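First up is the structure itself, then whatever we jot down about it.
For this view, one protein chain was removed and the others were kept in their places.
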Amino acid sequence: MTLIDALLQGILMGLLFALVALGLNIIFGVMNIVNFAHGEFLMIGMYTTYWTSLLLDIDPLLTLPVAALVGVLLGIASYYSLIRYLLRGPAIAQLFGTFGLMLFLRYLAQFLFGIDYRIIQKGLLIGKSLSIGPFIFDWTKLAAGILSLFAFAFVYYFLNKTKTGKALQATSINKEAASYMGIKTDKMNAIAWAIGGGTVGIAGGLLANFYYVYPTIGILFVMIAFACVALGGFGSIKGVFFAGLLVGILEMVFPVFGSLVNSDFLGPHFKFTIVYLTYFIIVVFRPQGLFGWKN
Amino acid sequence: MEKLKDAFDFRDFSRAEQVGFTIFSIFLLLFPWLGAGSFVKVVMIQFLLFSLFGMGWNTIGGYGGQVDLGKAQCVGIGAYTVALTMVWWKIPFWVSMPMGILLAVGYSFMIGYPLFRLKGHYFAIATIATSLVLQDIFANWKLVGAAKGIELPIHDHPDFLYMQFKSDTYYYYFIMVLFYVAIFYMNWFRRSKLGYQLRMIKDDEDAAESLGIDIRWCKIKAYSISAFVAVGGGFMAVYNLYIDPVSVMDLDLSIKIALMAMLGGAGSLWGPIIGAAFLVPLDRFLGSWLGGQKGLIGLDFMIYAMLIMVVSAYQPRGIWGIIEQFRRKGS
Partner (left out) sequence: MAFLEISNIVKDFGGLVANNNVSFQIEQGEIIGLIGPNGAGKTTLFNCIVGYYKPDSGKVIFKEKDITGLRPFDTNRAGIGRTFQVMKVTTGMSVIENVMVGAFCRTDDRHTAQSEASEVLNFLGLESVKEYHLNELPIAMQRKVGLARALATKPELLMLDEVASGLNRTETDELVLLLRRLNAEKGVTLILIEHIMEMVMSVSHRVIVLDYGEKIEEGLPGEIVKNEDVIKAYLGEKYAKSH
């Protein structure tokens, strides 16, 4: 793979990463809670697309609304059944609480579907590729990138142009001031979880078009999302978009460099290590991220 | 001397706790002669091992209130040090184990320095990040066996130098001794200057700083101390005679360690022990019971996860916290 090739692939993955991280960051911004289960939400989105397309025998792309809906419901259910109660406790309990949710969903999936790696075999875009000049793109990845961009733009529009979206942003800037102005914090929290679940559900549906589904996939993507959020700045929507792109490019470009050097440590196995290291370095040296305002 | 006296001084505990601890100790001492089956013995060894891990976690996580989700890193370093030095240079366990602890302490100190620029969630996530990086390195590093792991050479005869025994009883007593060393150490620690300062940091960092406490330095110290769990890693290596990145460094191990301490009651001497006493048997029995039956994998962890959620939502101070609460109301 050439460098430019990797760059383009990285941008496509990056758009998807941005969508994954978006929900995490909205939830963080609005209620200062880190949702460890976010990767599991993605995993459930993936399984939703996998099973819906398989059982109903429809194209995986058509299942996206179902994945989004499942994500929204999951977000709302999590908020009302668990997160609300965690809010009363200390920060340590909030951390463990969403951690518990993460484990629960992961092993629920393992219990229901087993540990097998599954991949969607049939679909309009699957196995097809598009050549533009010297570059070859998988249609599935192309669709994932473009649709992620649309979904992201839609949420961005929602947050900045609608009344609810603005209320959500007000809450994330100053909870108390927002509640004095009559914005109901509880409702805002639930909406944040709904959006968080919905967006990551869509991302899962898109990912399932070209990536294996298995119960423990969540941790990988939640760490990527953490890296994006840290890089973009906790609470910053614009920031998370560019951070997603950056992480995507990093993850694709790094192995290209690695393949030039013959070493145990620069192989493609380490593409995610680079992501974790990025997270670590960013939070340590620039805790507010590249675009962040919250610390 | 004074410190040693404090370590063995349990007078500030209630009568009930003292009696309970004594009975429990007698039970532990006599356990191998009670005729339990080999499965139960394994469970007991695991219980002691995880109590040890939990006590290590407790220094930084319980007393210091810093959620460390990467404790398995130290376990892994301890295990790999013992295994590798034995395979490469035939270094006896009694030499390699202290080496492993030193390495783990050094490693913790090194990463603790940048880590403790972070607080709360940021810290917790960063501990996961560092442990995933370490695990990735070990899983790909051919020199240390990569993902295949390392097998320790099996000796024909029992060998005390290399900690190889035929019977689990020896291993049981060995881990029991380590367990008691940890208890006495923690009993001293909780009333040491650092112990008090950590509790203040956990309660109120601004106030702690106004009382002359260098917060970051205290956390780094406690974090480095908690690396003593590496001794348990060394034990795992000689006990299982096989290690790989998943068995000694995985995130699941870190989670279990933190969880047991928290479920039992973080920041108390008995908490990690109570937590381990609950979760190790639960884990083992559920695992052997359900894991054996096809299609039921994961159910044990689901029960686990439900426990975490319920405890976090309703009683973040854990089982020991509930007992304490009742006692305070009663008195």
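Assorted remarks:
Think of it as A and B in the order they're written, each chain with its own count starting at 1.
Convention: contacts are C-beta pairs under 8 Å (C-beta built on N, C-alpha and C of every residue); 3 or more make two chains touch, one makes a residue touch a chain.
For clarity, every value in this text was computed on a predicted model and none was experimentally measured.
Although one chain is omitted from the display, it touches the following shown chains in the full assembly: B.
If you put the hidden chain back, the residue from B:46, B:197, B:254 or B:312 that touches it is B:197.
On the side of chain B, touch with the chain left out of the figure occurs at residues 2, 6, 191-193, 196-197, 199-200, 202-204, 206-215, 267, 328.
The definition used in the following text is that only the chains that are shown with their structure count from here on.
One finds 32 Å separating the Cα centroids of chain A and chain B.
Considering their complex, residues 65, 67, 69, 114-115, 117-118, 120-122, 124-126, 128-130, 132-133, 136-137, 139-143, 251, 255, 258-259, 262, 266, 295-299, 301-302, 304-309, 311-314, 316 of chain B touch chain A. By the touch rule above, chain A contacts chain B in their complex via residues 34, 82, 85-86, 89-97, 99-104, 106-111, 114-115, 215, 219, 223, 226, 230, 264-265, 267, 269-270, 272-273, 276-277, 279-280, 283-284, 287.
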